[in-house]
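A single protein chain has been omitted from the complex, and every remaining protein chain is retained in its original position.
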Amino acid sequence: MTVTEEMLNSHPGADVAASDLLITAIDACYECAQAGTACADACLAEDTVADLVRCIGTDHDCADVCVATGAVLSRQSASDDNLTAALLAACVTACSTCADECESHADMHEHCRICGEACRRCQKACRALLIEIG
Amino acid sequence: MTVTEEMLNSHPGADVAASDLLITAIDACYECAQAGTACADACLAEDTVADLVRCIGTDHDCADVCVATGAVLSRQSASDDNLTAALLAACVTACSTCADECESHADMHEHCRICGEACRRCQKACRALLIEIG
Amino acid sequence: MTVTEEMLNSHPGADVAASDLLITAIDACYECAQAGTACADACLAEDTVADLVRCIGTDHDCADVCVATGAVLSRQSASDDNLTAALLAACVTACSTCADECESHADMHEHCRICGEACRRCQKACRALLIEIG
Partner (left out) sequence: MTVTEEMLNSHPGADVAASDLLITAIDACYECAQAGTACADACLAEDTVADLVRCIGTDHDCADVCVATGAVLSRQSASDDNLTAALLAACVTACSTCADECESHADMHEHCRICGEACRRCQKACRALLIEIG
């Protein structure tokens, strides 16, 4: 059981649905935020940094959106489905764009391969939660 | 001229459009992030805090989404219109939800009145930019 | 092996020390950021919210400092020991203050008990890294 799961299970709100999809999405958001930040930094240390400027940009965008999404999803007391859905849609786009970019040179840079995988997990988790919300 | 405008005008990218709408939206995002954070804190200091828990939640959601939106909009080198549009849509929703909530008790709490106005400015600025992007 | 460990191990910088202490501190920061955000939200849903306003405040301060610390620690290319040390010191203080507060009513609120433990882990991890940096 992750800390995220423990936290949601101890929430006093009777209507707080600590669904597996919610827990998975929150953990994927924070994991992807770290991976995007670290990948941007690793790209900066590559000799070929000039070829990686787009990757660095999508990494940071993805990390920023994931941190915000992880926080909003962690807040269930006054949760608003319209906002949750719109933000999940933005997070799916951010993760997808970053994964596409990272995967395009994953064979050259291990950090891009790992980051691309974290982005795909987060994209998938946010999309699944978005479908659940309806 | 705000620092945001100076920063965008000095960007080397030939295709970076430092439009008035973009500058206004970025400044509105950071302003609204501060207002939401401060309003949540002021609500916590009210005797009637138990009646303000929904406001505190929407304040924080709004602040988190605004910080992410302000950062992504400030990043123009590898800007992706799909992500920008999706994030602007989420920010419009976050600001609108928070403004509705703050306005509902703006006559009782000055901080909610001021925060509600900051949310409306940010909502309007993000919607205008969203329309410009198309 | 966590994603954080994989990311740091794939960093091209020869002098990037992906020490166990660094990895543990980064993961603890993101975990504590989530726990603090979720604990503040759970406190808002308690009937006794008026007694928990200080806890909500320390939760948010702790979450904000932990997110910033997790990101700065994830950036090793141009890492500056002075900044790392100062930020780790701030994070130790934020986690310690929040843990003290959460522990003071941990017997009444399970979410405060869990959050307090996450804060102590992060405080300990950041202090250990701070000592390593010297």
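For clarity, chains are labelled A, B and C in written order, and residue numbers in each chain start from 1.
Rule of thumb we're sticking to: contacts are C-beta pairs under 8 Å (C-beta built on N, C-alpha and C of every residue); 3 or more make two chains touch, one makes a residue touch a chain.
Please read all numbers here as calculations on a predicted model, not as lab measurements.
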Candidate in contact with the missing chain, chosen from A:Leu44, A:Ile114 or A:Leu130: A:Leu44
Contacting the left-out chain in the complete assembly, out of C:Glu46, C:Asp61 or C:Glu117: C:Asp61
On subunit A, residues whose C-beta touches the chain left out of the figure: 40-41, 44-45, 49-50, 53, 56-57, 60
Touch residues of subunit C, complete complex, unshown partner: 53-54, 56-58, 60-61, 64-65, 67-68, 71-72, 75, 77-80, 82-83, 86-87, 89-90, 93-94, 97
Contacts of subunit B with the absent chain, listed as residue ranges: 3-4, 6-8, 10-13, 16, 26-27, 30-31, 33-35, 37-42, 44-46, 63, 67, 70-71, 74-78, 109-111, 114-115, 118
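Everything that follows uses one rule, which is that only the chains that are shown with their structure count from here on.
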Same or different contact residues where subunit C meets its copy subunit B, judged by the half mark: same
Chain at the geometric heart of the assembly (C-alpha centres): A
Centroid distance [mean C-alpha coordinates] between subunit C and subunit B, Å: 26
Shared-contact residues (touching 2 or more other chains) in subunit B: 53, 56-57, 60
